[in-house]
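Every protein chain except one is present and positioned as in the full complex.
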Amino acid sequence: MINWSKITEATRHYLKSIFQPGDVILSYTESNTPGIMTPLVIREAEAIDKIILNPLCTQNLSVYLSEFFQQDIQSGNPAAGKWVVTVKPCDARSVIQMISDEQIAKDNLEMVVFDCDGTVTTKSLKNLLGGEIRSVKFEDHQAKGETLANKEVTADLVGSYQTKCSDSAICSLPDMHDYSFISESNRFVFHGSEKENALIQDTLSREDCFQRVSEELSKCIRCNACRNVCPACFCSDRCVMDKPKLAIPYITKEITLDQIFQYHLIRFYHVAPNCTACGECERACPQGISLSIFYRYLHRLNKQLFGAESGSSDSDKQKLLSYRFGEDLV
Amino acid sequence: MASNELVFLFLCRALKRKRLLQTIKQEFPSIRVIEVPCIGRFNPILAFKMITAGAKGVLLLGCDPGDCHYREGNLISERRILYAKETLTAFGIHGSRIQAIWYNPGKDKQILHDIKLFLSEIARLPMLTLKPTQKKEG
Amino acid sequence: MSNQPNHYLPSFGKILETKQENSLIKSFLVSVPDTMQNTPVLPGQFFQLSLLGYGEVPISLSEYNPEKKTYLFCIANTGAITSKIHQLSVGEEIGIRGPYGNGFPIAALKGKNIIVVAGGIGLVPLRSIIHYSLTNPGYFTHLEILFGTKSTSDFIYKEEIKQWRLKPDTTVKVTIDKAEKAWNGNVGFVTSFLQENCADHSEILFSLDPSFENTVILVVGPPAMYKNVFRALEKIEFPDKKVYLSLENHMKCGIGKCGHCNCGEKYVCLDGPIFSWLEMKSLPKEY
Partner (left out) sequence: MDTNRIYKKDMNQVFSALKKLGMAVIGQGFDEKQRLVFKEVNSFQELALQEITPLQPVKSFLFPPTETMFSYQKTEKGTRLTPEQEAGASKKKILFGLRPCDVHAIEYIQKFYNGNFPDQPISHYIENTIVVGIACATPSNACFCTTMGISPVSSSGADIFLTPTDDFFLIEFLTEKGKSIQSAFAASLKASEANDGNWKQKIEQSTINSLLEKIDVEAIKGKVNQAYDKPFWKKYSDVCIACGGCTFDCPTCTCFDVRDVMESKSDGYRYRAWDSCSFASFTLHASGHNPRNSKLERLRQRIMHKYHYTVANMQTWSCTGCGRCIRVCPVGINTRSILKDIKEALHE
């Protein structure tokens, strides 16, 4: 079991040791909304003590890296120092994939991976503690909450994590040859569940699968949260879907089933080769749509076709570029 | 021709087979041909838009990998079709709705046969009920 | 309550004449739809023009001729919809909704010296105020038209400018940004007319009404030009209450509901597009 206060202390200590003026650290701290953490951008050393790591650190901080690097390039004066980002193992794979997609430069990036044995979303924490909470603390693997009526509630965290945590295919560490890893045992211990959940594309017939997908997507209100929270969607602020200038656009702004299908088809087609199944799109969806249906299928696809999951090493080239001779035709 | 029997064919203009184009147009009324300067110009987002709007399928016609006029037009599209088909499958839509036919010289009859095969294959697929029922016919 | 008119439904007018003013701007003479036969239109107001299947664009009215029942719209080919409108030919229909916006404060301009500062396409909405002075002779004491464009090929309203020069109490000064061989007129930004050291500077500002008591300035042009205008007018301490500008924000509904043109407390389509320089100072720099 992870002792989160130790991990927080060790991470702070390490960050203080490597911090140079001009560096920018991306980490987590408490928000004043009970049950959710908020990303923290640190530009001075004193702020490092605000860093808090616990099972609620669900956001994938790599999504900010592509944007900050873009700002550096556009503003012409690259950040004086380094970008330092503290990530969980599953999010580390997003950073690795962005490096191999050449979206961020490896040389002025320092990735600090902290050990994690599963994160809890705000929704699952609320179900665990049986309702709205005023505050929550995490001690030796229990969530201790205080309800709105000032009553103490506690719950065990084991086995209550997000879809991605309980899916063995996704909870894994990329190769870390020159990144730092903070953990009590200093080696990665797999914490996900062993069993591989079956995919609906395999278990259901094509028509039932389409039916299930239509039901899920009919709830979508096209708020773009899944696109803007996705590290693989690094051109989300100049997306083909926001092109108002086309007289006949690729997609209209209608929130109807055919345009919702078009939206998600375009999105998952674009991220298919570099989605690292970090689970953020499913967590960020205000409508509770289980987007893991799509990313788990496409994530497995890359392993089947090219023998390597996306985000496993920062050197394998982008797979989308083009067909390589010798592969069989589709 | 209700829109749900339409098939779109992206034809690479570098193929320079005017006669083949004529025979396709005569023999297959349900195919709408879209000539593109290079088969690499094919963008699966267009195919998705056609399929979600109710078209039956999308075909690509270009040269065999290796003898592409622009060297890698068909290589790029081959990879795009792979991911487009898999994305459709992930959504419960038949990936076979998109198909590429790579042509090698002197095989016009083979092409027509492949197109017939594709049309018969997708004829069996159910109509996608995504777009609200056509308010007006045509 | 629900039997009110649906303000989103356009009426239709026929295109009577078209004329290519320059490479970018084409003017369309359009018949007034019968639902708008006797709707008054103030200079500076705009209409939402619809090209069904493509969308709507807000276009300031250049001229309204109540007798001949025609609207004159001069449209620049800058976007997806305007480029399609440019392909329309005489006889085709175009959707019209409006008029919207506050327009120039005509009452406050009575008997005043009017200086019209037009930057390139800015002359299109300002033509409505010039047309107003032609159809109401003597309404303004003196009208001075300052018009600047990038190059001679960008000139618009060549014949109209010739007629404006002949009108009594009207002077026209034209300039282009960079010198050209066949051009021996002024060279420089249109804002240089507002500076005393300019050879051909504005007569109203520096001779007719140096105390600026009886003068109002109307300015329309690209947002970048407004900064230079403000700097020039600050230098000669021209009162900000008597300068009016038109804001061209992105608009969709034209009736203050869709939120796109919201800038500070104002809705450009309802409270504008004409704002005084004083009002603009209280708006955030979001136009």
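As written, the chain order gives the labels A, B and C, with residue 1 at the start of each chain.
Everything below uses one rule, namely that contacts are C-beta pairs under 8 Å (C-beta built on N, C-alpha and C of every residue); 3 or more make two chains touch, one makes a residue touch a chain.
No experiment lies behind these values; they were computed from the predicted model shown.
In the complete complex, the hidden chain is touched by one of A:T38, A:T154, A:Q211 or A:S315, namely A:T38. Contact with the chain not shown here comes from a single listed residue; of A:V229, A:L265, A:C278 or A:L291, that residue is A:V229.
In the full complex, chain A touches the omitted chain through residues 31-41, 59, 63-64, 132-134, 148-149, 215, 219, 221-225, 227-229, 237-238, 242, 244-245, 248, 252-256, 280, 283-284, 286-288. Although one chain is not displayed, its contacts with chain C can still be listed: residues 1-2, 4-10, 12, 50, 52-56, 78-80, 82, 93, 95, 222-223, 248-250, 252-253, 255-260, 262-265, 270, 284, 286-287.
Just so we're on the same page, only the chains that are shown with their structure count from here on.
Centre-to-centre separation of chain A and chain B, using mean CA positions: 35 Å. Work out the mean CA point of chain A and of chain C, and you get 51 Å between them. The residues of chain C never reach two or more other chains; the list is empty.
For chain A, the set of residues touching two or more other chains is empty. Here chain B touches chain A in the complex through residues 44-46, 48-49, 52-53, 65-66, 72, 74-76, 78-94, 100, 102, 126, 128, 130-132, going by the rule given at the top. Chain A makes touch with chain B in their complex at residues 201, 204, 206-214, 240, 250-251, 256-259, 261-262, 264-266, 268-269, 272-273, 293-294, 297-298, 301, 305, 319-325, 329-330.
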